[in-house]
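See below for the structure under consideration.
The complex appears here without one of its protein chains, the remainder shown in place.
For clarity, chains are labelled A and B in written order, and residue numbers in each chain start from 1.
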Amino acid sequence: MAHSDERTSRLDAPTIVEVAPTDARRVTTPTKVGLGDRPKVDKLLSVRDLSTHFFTPDGVVQAVDDVNFELGYGETLGLVGESGCGKSVTALSIARLVPNPPGRIVSGEIVFDGIDMLRLGDDDMRQLRGKEIGFIFQDPLTSLNPTLTIGYQIGESIRQHMNLPQKAANDRVVELLSKVGIPRAKDRLNDYPHQFSGGMRQRVMIAIALSCDPKLLLADEPTTALDVTIQAQILELIQTLSQEFHTAVLLITHDLGIAAGMCDRVNVMYAGRIVETGTVDELFEQPRMPYAWGLLDSLPRLDDVRGDRLRTIEGLPPLLIQPPNACRFEPRCRFSRDICREQEPALTLRENPLHLARCWATEPDGWIA
Amino acid sequence: MATRSTALPARAARPRKSAGLWSDAFGRLRKNRLALVGLGLVTLLLFTGLFGPLLAPWSYSFQDLKSVAAGGGGPLPPLAYGHLLGTDQLGRDLFSRLLDGARISVSVAFVVQLVILTIGVPIGALAGWFGGRLDNALMRFTDIIYAFPDLLFIILLTVVFRETFFGRAMDGLLIVFVAIGLTSWVTVARLVRGQLLALKETEFVEAARAIGVTDRKIVTKHLLPNGIGPIIVAVTLGIPGAILAESTLAYIGIGVQPPRASWGSLIAEGQKYVRAEPHLVLFPAIAIAVALISFTFLGDGLRDALDPKLKGKQ
Partner (left out) sequence: MISYVARRVLWIIPVLFAVSIITFTLMHSVPGGPWDREKKLPAAVQSRLNAQYGLDQPLYAQYINWASAFVTGDLGPSYRYTDRRVNDIVADGLPTTVHLGVMAFLLAILVGIPLGILAALGHNKWPDYLSTSVSIIGISTPSFVLGILLIVFFSVQLGWFPTGQWRGPEYWVLPTVALAGFPIAVIARYTRASMLEVTRKDYVRTAHSKGIKNESVVSRHMIRNALIPVVTILGPTLAFLVTGSFIIERIFNIPGVGQFYINSIYTRDYSLLMAMTMLYAFAVAFLNVVVDVLYAYIDPRIRYS
């Protein structure tokens, strides 16, 4: 798998064409599709052709472009990519938390537990959030309200969604706190976020996210803001709890190592697109896309020689305003040929049925075996 | 493992040119309409302040008693006998007097802020840079200034020095300006101190020290240029307060001596006729309002434009 030859960078800056906001395709206005009867589906989450765009004064940023994936009940799916590739926006889109303005889901379909989410009324959507969809954000310090006790903040979801009498609700809060590993939970109910360490705060966030026993947990870089030593603990916690409660997890991270340890399957995103998807084993043993190669290659290895330069993928991700119809990774790819510049490859199957990649070169009739 | 793809490629296709702090800020300022309005009005004010007397059809003290008599004895309304905005009861042209008032207001803005900077910046810098007991002592000193009733202090000062050269300079205005400045420098001092305290601990200061740059150089060459943004904002936003103070003082008769016409004194004089000839109060009031609004909008715009949190964002 190693590709350690010299790199040549062929970097052409993509031309930027401004797109007026009216060019965006509109999605159908949400109508009252109820939460009540949901058809039985075999995948918890099914995302089809999801596009989320940001309408900025400088143009329309196509942050998420025709993204497709599925997530089974209880499964842990990784969404991996560098900053700005659209992974967080994808998660926000699923929970319909994209800041509007300037962002909007412009097309696609998201089916969650049989419910057509994009056509759900605002009030019904709100009921789903917190109750069936939990969200863990990246920075626990800013994501917790500094002027409310953590007992209150955890209990807020419970009070909102579950019809429990006061005492039962309180008990549940204490139970949750202990479950996420906070010692002497009962005593700490009236403490404020700033009185906890970073790792503890993230545990509180996990408690909040899981408080109503959701079916889906969206974890957006849950450990990025934490010390390395704490990271492992938090990840383990997420894993244990999700297994215990059969919660599906969409784990967003830029760290391949984390994805490898936690996920069953992984989607690799680049520039708003999914460029490769497959099981963890498949992806790590047989990546079929130069970006994935670059990512794996740039991981430092134990057998690296000291003094060698770190391997990088040269160049920078493209601007997402009016991306051209070509492979988006092409400017940084050393295997590219003309066809890569003329037409964007589609996500197609590789050897294994679950393994898809978006690359002309690695296709069955491509130029890389 | 992040993608270390942001590491130094020679020909990286950087999508946008990252401009310096000032061009970034200037770009943002240009897009802010209110700020541009403020800037325009401020420019207008400065212009009339500097060139006012040249533009004035009459001198601010000239009494057109003939027209007043012809008009019936009281102040003349706007557009009467060639007086664009009318006159007061002594026939003094209001427009010309407003221009004199503009001159006074512009002087207020400059002199007061000058005093504030001259006192506030060094004190704040000393407190912030040396910290410790000097900082403590200086901050206690500012507490005293802060608690002092400003108006009283200003009036006391004007009365004490009234007969002296200092008190008579600039038609009695200099002492007022200095006094206003003496009571308002605390905010700037605290700001400068805060800036230095924060910047002192940053790494580039450590680096500069490590290669042996003297303390004074660090402050003047590195810290002040970086910290100067909020100071500019504070000065701009402090001008309305100074203008307001001067107007209020003029209204109660402190500071400017007749026949010079500060907008505040114009209002005091025009008050008696406000029912019959409201223009005598209205036009100076509008002038004050315009001056206050323009500096406030400009200051707001500058603050938003220089906001470090927005740096790099378009």
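Keep this in mind: contacts are C-beta pairs under 8 Å (C-beta built on N, C-alpha and C of every residue); 3 or more make two chains touch, one makes a residue touch a chain.
This one's a predicted model, so the numbers in the text were calculated from it and none came from an experiment.
Remark: the omitted chain is touched by one listed residue; of A:H53, A:R104 or A:H161 this is A:H161.
Check B:A25, B:A56, B:A208 or B:I288 against the missing chain and you find that the one touching it is B:I288. Listed residues A:H53, A:K87, A:K131 or A:R265: the one in touch with the omitted chain is A:K131. When the missing chain is restored to the complex, the residue among A:E70, A:E109, A:D139 or A:E363 that touches it is A:D139. Where subunit B meets the omitted chain, the residues involved are 140, 143-144, 146-153, 155-157, 159-160, 163, 240, 244, 247-248, 251-252, 264, 267, 271, 274-275, 278, 281, 285, 288-290, 292-293, 296. Contact between subunit A and the absent chain runs through residues 95, 97, 126-131, 134-135, 137, 139, 142-148, 156-157, 160-161, 191-192, 194-195, 205, 208.
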